[in-house]
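A single protein chain has been removed from this complex, and every other one stays in its place.
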Amino acid sequence: MSPTRRSRQVAIVLATALATALSACSSGDSGTAPGGATGTQDAVDAALREGGEITYWSWTPSAKAQVEAFQQEFPNVKVNHVNAGTGNDHYTKLQNAIKAGSGAPDVAQIEYQALPQFAMTGALVDLGQYGFTAFEDDYTPSTWNSVKVGGGLFGLPQDSGPMALFYNKEVFDRHGLTVPKTWDEYVEAARKLHAADPTKYITSDTGDAGFATSMIWQAGGKPFTTDGKNVKIDLQDEGSRKWTATWDALVEEKLVSTIPGWSDAWYKALGDGTIATLATGAWMPGVLESSVPGGAGKWAVAPLPTYDGKTPVTAENGGGGQSVLKQSAKPALAAAFVRWLNNGNGVKPFLDSGGFPATKADLESSAFKDEAAPYFGGQQINQVLTAAAGQVVPGWSYLPYQLYANSIFGDTVGKSYADSTGLDPGLTAWQQALVDYGNQQGFTVTTG
Amino acid sequence: MSTVATTHSPLRPRKSRVLTAVMAVYLLYTLVPLVWLLISATKTQQDLLSTSGLAFGGTFALLDNIAETFSHDGGIFLRWLGNTLLYVVVGAGGATALATAAGYGLAKYRFRGRRAVFAVLLGAIAIPGTALAVPTFLMFSNLGLTNTPWAIIIPSLVSPFGLYLVWTYAVEAVPDELLEAARIDGAGELRIFFTVTLRLLLPGVVTVALFAVVSTWNNYFLPLIMLSEPDWYPLTVGLNQWSAQASGVGAQPIYHLVITGAVITIVPLVIAFLLLQRFWQSGLTAGSVKQ
Partner (left out) sequence: MTSISAPARRPPARTARRSRVDRRGWLFVGPFLAVFALVFLAPIAYALWLSLFREQVFFGGTEFVGLDNYAAVLGDAKFWESFFRVLLFLVVQVPVMLGLALVAALAIDSARLHAAGFFRIVIFLPYAVPAVVATLMWGFIYGDAFGLAADLNELLGRKAVEPLSGDWILLSIGNIVTWEFAGYNMLILYSALKVVPHDLYEAAAIDGAGTFRTILSVKLPAIRGALVIATIFSIIGSFQLFNEPNILRALAPNAISTFYTPNMYAYNLSFSGQQYNYSATVAIVMGVITAIIAYVVQLRGSRKGV
């Protein structure tokens, strides 16, 4: 081969690469949030009879067992389960595949806080067209509300995370603390505990967007409202300020441990009493049981403290469901799998893996409610947790770009945590960054 | 270091204990983290979370940990190890071949554009690769290469530093006279390259191969972006996923496996270093003559 021909070939390869690159760039039209489609489940049933192959991305512990059970029940369907990463890694890959126009799975696990973002960028299938809106009464109102975006139904809820107070009974008893009913009592307990033993903290918090938004939710705040293109952000509304008024005391007086959540040190601290309580979602027992063996017999569950100490109210923290992606070549079959997962026989393997369901029937079954948990010293923890599921403040919504919002929480509110100063300036800075971003993305964002 | 022995020749000075002691401190700095890693690999997840870093735990669980590392999640670690080997053999092997040919070409042939090639190379490596991830991802996606081994192998075929090394090495190691003699004998360019040049370049080639192996073995960012299927992960991305699964709803921390996996990841490279020591050191030495 002569050198000239070689170099021409090089030029051709390069030109092809560039051409495909450039064409990828012009396919940027997006951004519709359709909603309100209606239809019946006939198409789904037909697709299930016909069978085929679909791909499912999920990092939930139960996914593998569920896929196996599904394939056993429907041998003509093949489900490729892929664990593409946990949390943000998963979403990044999902986003990349959507941006590239190919490579996305048929079904993906998507948490409630992330759902609006994918729904509003037109990446998800409105399951209303398959008649899934009929399942509304099967789910708790808060989880059902979380899978509805702009009138469309973009997933079915799998788990839920109504918040409760997990506390280390041993530490509480040793220092003569009583389980706090109000947040003021909680702060008092924090002071007492840390004064009695400076190595112990009431909880750990280094600034976590999911926790902060849940706490604002419980305090009655509604900082994010979306209506089509119009977004309103008010992180200084009454609820937000109510939360910061309490939490500021803990941060400013350095009563919370700065061990970052989910680190090895954090697991260690949960086991040895360094961290005495966790205000978190009802899915936490599974994590404690499997990963904090040192805490067995010490932990207990109580309702989340409130501000007035009277009406029990709580919020959701974490949890999510499964959605069908627009890229799917077999959306009806994918929808059938989602239906089976979260409204059929898939719920049982999920429960077996220690998950906390979103389906009312399972929450209300006495087998679930009355089960004594050995890890918690025999306490019937689901009594507390299922009660919480019915006490979630209604009407909450996340931002259409909550994933991005959470990613920059540390840049803004994190400063307050790092300096042990009040959280309001941090929240204000967060709000400003979110307003700017929203406007850049074509929303009309207002504040206050 | 003050023990300058004037009676000794400066080429054969006396060994200095002070210098050795000072260097031993540096050695310690190098070794402590590795020792920590090794000790931690002998602990159970339990002990890991309850005992001090540089002390052994109650049970010596190294073998159990290794067994569990290879069997966890359907033995996916072995698959990652195999993938890494594949990427190293094809990617680093290809990178070495391309860099060797190109370095030789730049050193021994004068053709138009030669200097431009070099300027472009230097300019291109200054652009942060991580920041080009999105354009590269979208391009590869259009070519249908994402989520395949090619997405990892093709980019690792380019080693600008390797090219530079061979280039400087070839100028010295391959005498022009020899090439001319071969040409007079009627040998073609390719034949000369394979029969005459390669042998002379060998130490340089081994050095380039070693650097290419290390960078492919340690490759993290690109596979993270390009691959969604864990079945194609290399060790680095797999280990990080294991580490990341400690967080959120349904968290399953497996720190002991992350740590043991890390040890298993490092060991083959260390062995390769030791075995090939003679080669790559002479390659580097010769390469650094010309600067």
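The chains carry the letters A and B, assigned in the order they are written, with residues numbered from 1 in each.
Keep in mind that, in the parts below, a residue touches a chain if its C-beta (ideal position, glycine included) is under 8 Å from a C-beta of that chain, and two chains touch if they have at least 3 such contacts.
The shown structure was predicted, so the numbers you read here are calculated from the model rather than taken from an experiment.
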Touching partners, among the displayed chains, of the absent chain: A, B
Touch with the omitted chain, as defined above, among B:I66, B:L85 or B:L121: B:L121
Selected from B:G57, B:G105 or B:P253 as touching the chain missing from the view: B:G105
Where the unshown chain meets chain B, residue by residue: 1, 4, 9-17, 19-20, 22-23, 26-27, 29-34, 36-37, 40, 49, 52-54, 98-99, 101-102, 104-106, 108-112, 114-115, 117, 120-136, 138-139, 154-155, 157-158, 160-161, 163, 176, 179-180, 189-190, 193, 214, 217-218, 220-221, 235-236, 239-240, 243-244, 247, 258, 262, 265-266, 269-270, 273-274, 277, 281, 284-291
Residues belonging to chain A that touch the chain removed from view: 3-4, 6-7, 9-10, 13-14, 17-18, 21-22, 25-26, 28-31, 88, 92, 95-96, 99, 120-121, 206-207, 229, 257, 259-260, 262-265, 268-269, 274, 400-401, 403-404, 407-408, 410-411, 414-415, 417-418, 437, 440-443
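Note that in this section only the chains that are shown with their structure count from here on.
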Footprint of chain A on chain B - complex, ascending: 46, 48-50, 135, 137-139, 141-143, 146-147, 224-225, 228-230, 241, 244-253, 255
Chain B-facing residues of chain A, complex: 17, 20-21, 23-25, 57, 59-62, 82-87, 89, 93, 96-97, 99-103, 111, 159, 161, 261-264, 267-268, 271-272, 281, 283, 286-287, 290-291, 293-294, 318-320, 353, 355
